[in-house]
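Part of the complex only, each chain left as placed.
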Amino acid sequence: QGCDEPSDEGVNVFGFIQPKYQYNENAANDDTNTFDFNRARIGVMGKIPYDISYYVVLEASPDNQRHDGDAYLLDAFVTYSRYDFARISMGSFKSPISLELNTPCHKLHTINRSRVVEQLATPDRDRGFMVLGGSDTTLFQYSVAVTNGNGLFDKDDNKKKDYAARVVVNPHKNFKIGASYKYGESASATAGMPDDERTRWGADLQYKTGAFMLQAEYLYGKDVGSYTTGGGCGEELTLHQGSVKRDGGFIMAMYKFKNNLQPVFKCEFFDSDKDMGNNTEFCTTYGLNYFLNDWTKIQANYVYRAERADEIDNDIFMLQVTVKF
Amino acid sequence: QGCDEPSDEGVNVFGFIQPKYQYNENAANDDTNTFDFNRARIGVMGKIPYDISYYVVLEASPDNQRHDGDAYLLDAFVTYSRYDFARISMGSFKSPISLELNTPCHKLHTINRSRVVEQLATPDRDRGFMVLGGSDTTLFQYSVAVTNGNGLFDKDDNKKKDYAARVVVNPHKNFKIGASYKYGESASATAGMPDDERTRWGADLQYKTGAFMLQAEYLYGKDVGSYTTGGGCGEELTLHQGSVKRDGGFIMAMYKFKNNLQPVFKCEFFDSDKDMGNNTEFCTTYGLNYFLNDWTKIQANYVYRAERADEIDNDIFMLQVTVKF
């Protein structure tokens, strides 16, 4: 019946849940409010002597649209780490582009990621292998991934792989600069045409001194033949025909007081078609984080969405508890 | 890659499975019998210093109809318990109404809950926050919940929340009296009409002396505009238009012998429309529980279903093993 003993080193069970309250302002006083889950994850990780480690995590948030709320495998990879400057992972993992995408979900400074990251750093997870080196404390950190290019659930639809790379330089203890690049091709959305192409590049920086932190990021995306929208946390991707150039970015500042309160201020923009005028969206988030302890925080975010033409009622208030275990 | 160390206090993995054999008597000698699962749950819980605890559990029974047998998140909440008389939970949890609904599924005295509880104490889980105080050993115990009112998977469909409360008084060590109340509104099932209303109230008592225990419960439900049927363990809810008043109850007695055998006898009734005559269903369960040890029990239930007008063949025999880990 295949009942083997677990490995000597033991398995660490971990995860986090993010129950949330959200209030949406809508036109004509038709506001809505709901309790939901942002994320709910359970997983295991561990080390196997020598040089092997594994990381497996399920997403179980009932609000994930992709799977009607069912649990599914998110990240799952095995890593060979004999050489610290060239660790190799195989399985499913986050794409190595963007500063904010690669910030763990339970450590995000605002409740949601920026719209530009949700729209352009997709698919947020992919399957393949990755080579990575360095760490938060080294001068230089890199990751290079070769993946299917079409996310967690589909097999590759063409002969070519997608390539992504990210480099972070740490020239001073307070300061980090990152650059990301991704190129991929996928089967054409129009029959008989050559493969569609996706290109992404981005730059980001982080400045930290004492209790203060500043982050800024810019992402640019060029799609030829077809492009996707959607794809935020657990959100379904929608495929569109046609070519488009898009970009966006954010700047975010926060300060952590000694009483464990951390105000956050974030400005972002997203241009959903650079060849079109007047369609850039602006968004400002006023946040307040409270750290109950190392594993529990409460986040309140007020998101003000500004429209170019005329102001409409679409602001959002969110209150989220994150407990990590 | 978001690989953090688990928290110091450790994560407790727990759960239980309930493989079952069921024999259904049907008309015309067309009886059926099957092996299935009543419930199959895996979860984690733990404490985080100070005053925070979490509880996360997946339902994985392949016989759940809601999700075609896929695993999904059931209870998931974080609790702040600094003040024992006012602990606060946020996430998804059982509605604080009914004695039998709030008996843990692996501790039920009969294999199934009563029909009135399955029909009127729905949705059995809901999302929101709860304030609760007291424990099994205190004179007074209460819980008050503010929830979406539409279960585990849907966001709230109207502006108003649902409210539920339950109080248990423990005037003597052998004796407990409980009272429950719930009121909620939901978007009207008929377009353009005001919100539909649901009201529930119930009363229950428990008497325990030595190896003997008696439980009794009454539940009343009034639905205006629309009502649901179904909703037992993992069962899909069905929405009906119209208003209805329903009630039901049960009385159950059991005695645990020194050889770990526990006979159980339960009588229940359910009136699916109080404005209609002759539609009350009666049901008698003859049960025998055997406790192999503190975590394992075997339950045999014979359920005799009596019909007002003429007797039909629809009795059920069930044999279930519960193993808790």
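Details
Lettered A and B in written order, each chain numbered from 1.
In this text, contacts are C-beta pairs under 8 Å (C-beta built on N, C-alpha and C of every residue); 3 or more make two chains touch, one makes a residue touch a chain.
Just so it is clear, the structure is predicted and the values come from calculations on it, not from any experiment.
The complex is built from one repeated protein sequence; 2 chains are visible, and the structure file as a whole lists 3 copies.
We adopt the following convention: only the chains that are shown with their structure count from here on.
Within the complex, the chain B residues that touch chain A are 1-7, 11, 13, 44, 46, 48-52, 54, 56, 58, 67, 70-73, 76-78, 80, 90-92, 127-129, 147-148, 152-153, 155-156, 158-159. Looking at the complex, you find that chain A touches chain B at residues 12-15, 17, 19, 31-37, 40, 42, 45, 55, 60-63, 67-71, 75, 77, 89, 93-94, 104-107, 292-296, 321, 323-325.
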